[in-house]
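Note that one protein chain of the assembly has been removed; the remaining protein chains are unaltered in position.
Think of it as A, B and C in the order they're written, each chain with its own count starting at 1.
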Amino acid sequence: MQLDELNELATKVQQAQQACDHVVRVCMAASCQSSGAAAVLESLRSKTGDCQHVCVHGAGCMGLCAAGPLVEVSQRGRAETVLYQHVTADDADDLLAHLGGPVIQRLHCPTDIPFFARQQKIVLENSGIIDPEQIDHYIAAEGYQALVTALTEMSPAEVLREVDASGLRGRGGGGYPAALKWATVAKMPGEQKFVICNADEGDPGAFMDRAVLESDPHRVIEGMALAAYAVGASHGFVYVRAEYPLAIERLTTAIRQATKYGLLGSNICDTRFSFDIEIRLGAGAFVCGEETALMASIEGGRGQPRPRPPYPAQSGLWGYPTLINNVETLANIPPILRRGGAWFATIGTEKSKGTKVFALAGRICNTGLIEVPMGITLRDIVFTIGGGVPDAARFKAVQTGGPSGGCLPEQFLDLPVDYDTLRQVGSIMGSGGMIVMDQTSSMVDVARYFMEFCMDESCGKCIPCRAGTHQMHELLAKIARGQGTCRDLALLEELCEVVSAMSLCGLGQTAPNPVLSTLRHFREEYLVKLQDRDTAAAPVDAPETAS
Amino acid sequence: MALQLAKPAPPDDDKRWKMIEVTMRRNGYASHALIETLHRVQGLFGYLDEPAMHFVADSLGLPLSKVYGVSTFYHLFSLKPQGRHTCVICTGTACYIKGAGELIEGIRSHYGIELGQTTPDLELSAIGARCIGACGLAPAAVVDGEVLGKLTVERLIAKIEEVKRHAT
Amino acid sequence: MMKQATASQIRVVTLKINDRDVTAREDETILQVARENGIRIPSLCYVEGLSVWGACRLCMVEFAGDHRLVAACSTRAAEGMEVLTHTDRLRRYRRMIVELLFAERNHVCAVCVSNGRCELQNLATECGVDHVRVPYRTAVYHVDASHDWFRVDHNRCVLCTRCVRVCDEIEGAHTWDLMGRGMNCQVITDLHKPWGESKSCTGCGKCVQLCPTGALVRHGTSAGEMERDADFLPYLSRMRHAE
Partner (left out) sequence: MSTPRRRITMATTWLDGCSGCHMSLLDIDERLVALARDVDIVYSPLVDAKQLPDSVDVGLIEGSVSTEEDLHKARLFRQHCRFLISLGDCAVCGNVPGMRNFFPLDAVLDRAYRENVQRNPQVPTEGVPRLLELVQPVHGVVDVDLFVPGCPPPADAIWHVLSELIAGRTPDPLQVTRFGK
């Protein structure tokens, strides 16, 4: 496919879409599906039948999961749309009857609230709007423009330069500059190279990657193809959790469609560039989010990490240079290429460019998925966008970064959200889970919960992580039961230091973070649980025996 | 010179072995197809038993201990038959904060099984999941494929009893 | 084992280990260079002649400049490196790791066939472990004595995987592997079947010779009687990896 063909197709689809008087989109992401969205879509479809004036289609995540199932209605020639919440199949008649008429007040979900108004969408720009199962929808939304343009008009080095100019950093948690990683793989000699999309989103409380894959899978495919072109790879893998059946299904469909359109496969756009993508399913192992473990799993083995160096960029899958980026990182690539790295670099802060997708959950009114510019304050996210803590309860802490991150108390709410600031105060950006806690949560118990997670997910290879997480969990459980002593607390802190310094991979190295951050910001909660908090023994000296 | 090993015969004449062979053939009987193949076996039979692991190992030319090692590394693979009904309780952070522990306790007191266990009559398997991604509906569980949100112990037990009744 | 470059490409680098100037081939690891120069770095999973596993973390060393910690077994020597092998911090960390091992399974030395010849026991002395501060984990593992000549006592296994690697890389049988994950890891033979029933095991006994503790032993040995001899390994490894 060439650029003019692509544009032609885009125009055609846009015109067809505009032929409809009304477009009704039903959020078909996992959360709305579990509230009954499929029945709503089915009911609307059966009632509209072949009607030409009304287009009903499923769409990706609309963000406000707490209010699902969500349905969005738009009218030709009018920019504003109407969002309905808590829709059931029985509401279909009412909904269709009101098309073009007054808004149904009982179902109306106002979109001028900060939850929607304060967001800035790049990764999720198509999410909730296009039908993820139709490649034409993606193309009509400027999809694959970047890829076709890059292949026909840009050199790999030029693609790399745009990514460099964007300042994009890896969204999987570490925040490593994407361009640097790409450049390393690009520089490696050899014909065989791989691009891997890490969709093994394992943080409990994070579902950003799933939402992107379910809502806009072509964006990830385009990002991978651009990455492959830049680094000189011809084969790609998406390593996705088997727990995400819907994401797998949509991604499979998307790959098939892209291949059919000649956007994947041999000699794409009649150039020398060939690229295909295979899906590999995870099988329930959090550690496979770690790059070397993920590769071991793709190779068909136990997902155990190996020492780095050599880094995957030098010696990765089957020993070949391999680029690994996570879903959100790759999803940022098409808009960066389309609008230029300089444009992307205007968003966010000096060292953290662009936007970040967060999954809001826990004791917060507006649970759901949001995308905000880097540098926004935690307070804005939790209170303005998230709507604060429900049931008149008091905010206590916000947890970011999952089992590798930390809990931050109220005093840090005015800090800007970026990689470096969060790290300075003892948490991390992580992949984007954000859990809000009120005073009903015991921080010792929260630390114990995350440690239990790390213990269960430790691969067992290196001793500090295997045995250290077990011992830390035992100590935390003992303290939580009120049976701990000052000595236990000291031992816990020593273990935290050893495990983070000596573990083989990121899982072990960051496993103590939830403990360290709660000890740092909520130490009092540990101390009141200690048995001997009032009678801590004084150290004993050697006897004075010599005269 | 690579020694050609004889193509192993399936453990019995169950038709599902043909489907498993298709998966392996599509991957060129490469050793890296192990996890894909085990997924297929798990999907078709519900668990991985010894004859299955033997067959997969022989077909892909892999050591038995490696197949066993991989089968026991990943939590989605089970070496024991699962119950007729499954209840997956989400233990992600959001669900934990909102009371997943009570759901687990409810299953324990009502059915006498922990997460990862199956009732002796093979009626119900309880499984823990690290976040099913329904954080907005916490605490959540999946009973026989149906996601249930904002659960209480009573509602969960009622749902399980309902699917058990319907099956009989 | 790390891939070795061909002779023509090899460069020689100079580095400092504990303030001592040493030279090395650039395809050598810090651990290899240290050993050549008689500088002892504690290690458990590493064995010259087998692939690098990098799991015991005892051979971690510190860079003098940025205080970064790296594993000596998997980090190559480089020009200008300044390596410290026994900083206070490293001593403290190593001590804790050995304690974690002692607490993990049943390592009662007094009644062990390897008493007096055990690498874990020696590491305790070397790393200053005179007692174990973390609570002992009291999980029971079985003893498999089904093999004609050998016995495996999982209670004494430290999961260094030397047996797995030597069986796979040198003997070529791959009878051993790891099962499970985390604290539930265990070495297994075939489909987790009694060792004596294994069809893949050739009975060569290399695994027994390489076991650092009292986990893999010969039948008929009593407390303190188990002797080992792994001298065969460098030669066999060279023969295996010869072009």
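The rule is short, and it goes like this: a residue touches a chain if its C-beta (ideal position, glycine included) is under 8 Å from a C-beta of that chain, and two chains touch if they have at least 3 such contacts.
Here the structure is a predicted model, which means the values were calculated and not measured.
Annotation: of C:17, C:90 or C:124, C:124 touches the absent chain (contact as defined above).
Contact with the omitted chain, checked across C:13, C:71, C:112 or C:233, is made by C:112. Contact residues of chain C toward the unshown chain are 102, 106, 108-112, 115-116, 118, 121, 124-125, 128, 130-133, 135-136, 138-140.
Keep in mind that, in the parts below, only the chains that are shown with their structure count from here on.
Chain contacts in this assembly form a complete graph, since each chain touches every other chain. Chain pair with the larger contact count among A-B and A-C is A-B, by C-beta pairs in contact. Per-chain Cα centroids separate chain B from chain C by 35 Å. Distance between chain centres (mean CA atoms), chain A to chain B: 25 Å. Rounded to a whole number, the gap between the C-alpha centres of chain A and chain C is 38 angstrom.
In chain A, 285, 302, 457, 459 are the positions where the chain touches two or more neighbouring chains simultaneously. For chain C, residues touching at least two other chains, in rising order: 178, 180-181. Only residues 168, 173-181, 188-192, 200 of chain C touch chain B when the two sit together in their complex. Of all residues in chain B, those touching chain C in their complex are 50, 53-54, 63-69, 72-73. Residues of chain A that touch chain C in their complex: 285, 302, 306-307, 309, 455-464, 466-471, 474, 491, 494-495, 497-498, 501-504.
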